[in-house]
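Left out: one protein chain. Kept in place: all the others.
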């Protein structure tokens, strides 16, 4: 049993950490911080945790938080980097759910996030926490940057094809759709029910912060390729609360059959506890990942032409954020990687 | 063809006025005011009006606005009362969609709305604009207070029973449910998609501003009764954008059959263009009023006991606000009452 | 560790039993029956269970099923009664989620369900499984009828007031709203997305099968009252998948304050693991019970008049069906009553 802390526990990823960790047999959450709600009971703020969570919000104090063996940062971007050095110096193992340590190219980060990075040493030291790619590095890391939600679904979807060199890396398309919870717990007209319900739209087409993260990850996966990764990424806002479906398009270099492609995925992910490759002819849906840590993937080759279509579905708050963060913690702390996460989806 | 103005045209009732009036053959909207959006094209703010509305938002100036023959106030509460005197002095016919002139009891208004009423003379002069009750007074009024959304659905639902003295006036229950658009166009966490979707809850049970308005209206309808009106009103927030269903409960004094009750409603509303009494055994639904100005009503007498149940459905933005306001304008201006409003519901 | 079987495991309550029992440490599900899907993998039918449930559907054979220590019937009404005798003779402990054994008055059952009851001895022997009322009887029962979803929410909501004799039993109103999953997993135009989305309506007002069940339960609770229970019950269909909110209205005989009423509820339910009485001023919502076994209850006394309003929220598939069935099983089998059910709600 280890003691863990959650910094910034009033957003949806914080709430989801509390929900999931409430059934983790090796973990006790002892700190949940919030500047605005300090002193208030967590279960007053999130009444769905009444009878489950008995914590009270604390002010975030690095020295206190650092007493935890493991710490989750569920803060907005450009917050974690400010207290990270102190926390690491105290020896805590940290999983940052924000974007602060995801991009290895600091100037690129500064361009997309519009501010100076105050802890570039942390960027260097940190590990990008996609377990299916970096499991070994995560085992010994002290600071792990949990991947973004869109990037998780896209990287897992392209992984076997890129690793095996079967597709053109310079002509990748990711058409993604996310539930509204991906934008966080916010009062914003554009996120209001009346504006999102019975609506659907593309956004951020001219440039979305998850693009450089995803391209960095795909480039790492495609390390044997001479050509550079070139991804066209179009996110859309779904009239749903949870979940991401990424529909991926790539051009095959050769002439693999659909059976061969499905086999490739089956083999690559056969030992992965949370990547589920569907049978030929099946495609995933949000309903079948909601509330669970699974990424489910289906593969098609329409009319046997030269395009491969991969559909990858996750719950943005679980495998796309808090579930994956717990998976990372399990790896860092030497627990069984599925501990506390072996949950069926909540359907219907 | 008359010229009309809309004061406060950036909210949902303003938008709905623009939508509905775009097909009104006797009306040209010449002013749409907004303090925050003055100078911006209306169709840039509401892209659904591209190709339909060519207006630009103006600053609200009473002298300018008053050049219109008819003016709609679609502002938040406690705004219209400030410029109403000037507007009326200019001779404009005004329909106020806010609550400023709904309650005849000024101290009661001040208690529920938490501020001083600056134009009590206007309250005295104004007519409460429920056409099914006050049609004659509306014809000659200069200032009409358009009823609230919940009060419209509840008053129309109880009307025949109260008028005819068949039910106990002191034991009325209105269980209402409204779509989220009823709360207006707002950035507020509690109105966000992630909080409202797959959710449902009662609110304002200890006291809602529409209660005194409704009780005032029911009291007027039940003018022959010696006992006072006593309404228990519980509003709920639906995971839907548009529409109100009010499920009304009353105790019958006598022993009328369901057939007799349905007949009573049929007769009372037979000449009403926008009240539709369903056949015995039928109940209304939101889908069948969405986008239209109809109030549809179904009546039941469960197990032939002593309770009558009336279900009343409207689109909160149409018969509950902007459609009813146009119906009022039609009456005030001597147009056919249905002009521009004879629209089917948008289903599915 | 006991072995359990689920008869009729292709509907939503069967799926929910599989979801919840997958994390129950004392239970192994060894049978899941379906006439139509026998031979098919459960996880092929419900892909959300891939990686979680490794069962294959079997033909329902009482002799086989009866080898289980505990058996859940998740079949439509009028199915369980046909094989119940054989099952009980084999000694299995049975929880029936259908209506077959809920009504003690067999002719009344036959009237509402439109067919002959083939096992009236089972009705006599069975216990009505509302733990908060019948816990002791459940402990020693062999056959328990799990309460319906609406009846659970209504009985728990009225319980303290009726038990204490504070309200008029002959003037009770239950205005309930349920998510569409309450109608089961069905292909039916009236349950289709296009018909239910952005829609809301009352149904079954002239008479709903849950009315006699609820009145029977309320009568038992109000055993000290001389007057008979008289409940007006109006169910509504919500544009949501899961959850029931029942808004209950009653007339107070005396003059209790809201504080006294909240205290009454607090005390009555203080030892109940799954009834959560909210603080004064708080009301429950679907979001805060979704996926969990809690019934959350809020109490109001509008404008301090003589009506009390109780709002009771449950997840219809959990506390309203499969979760409560597992709670019953825990009691019957001597497990901790919360075993496998101490789950936070899934929000947002």
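Note that the chains take the letters A, B and C in the order they are written out, and that residue 1 is the start of every chain.
Here, a residue touches a chain if its C-beta (ideal position, glycine included) is under 8 Å from a C-beta of that chain, and two chains touch if they have at least 3 such contacts.
All of these numbers come straight from a predicted model, not from anything done at the bench.
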In the full complex, displayed partners of the excluded chain: A, B, C
Contacting the left-out chain in the complete assembly, out of C:69, C:198, C:213 or C:276: C:198
Residue of A:114, A:165, A:224 or A:302 touching the missing chain in the full complex: A:302
Listed residues A:23, A:125 or A:199, member touching the removed chain: A:199
Selected from A:167, A:191 or A:245 as touching the chain missing from the view: A:245
Footprint left on subunit A by the chain that the document does not show: 171, 173, 175, 177, 179, 194-195, 197-203, 205-207, 211, 230, 232-234, 236, 238-243, 245, 247, 249, 251, 281, 283-287, 290, 298, 300, 302-303, 305, 307, 309, 311, 313, 348
Contact set of subunit B toward the excluded chain (per top definition): 12, 15, 18-19, 22-23, 46-53, 181, 185, 197-198, 241-242, 276, 278, 282, 284-285, 287-292, 294, 296, 342-348
Missing-partner contacts on subunit C, residue numbers: 12, 179-181, 185-198, 239-241
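As a convention for this text, only the chains that are shown with their structure count from here on.
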Interface residue overlap between copies subunit A and subunit C, same or different (over half shared): same
Innermost chain, where centres are averages of C-alpha coordinates: C
Chain centre separation in whole Å, for subunit C relative to subunit B (CA means): 38
Intercentroid distance (Cα basis), subunit B paired with subunit A, Å: 46
Geometric centre distance via CA averages, subunit C-subunit A, whole Å: 36
For subunit C, residues that touch 2 or more chains besides their own: 197-198, 241-242, 284-285, 287, 290, 348
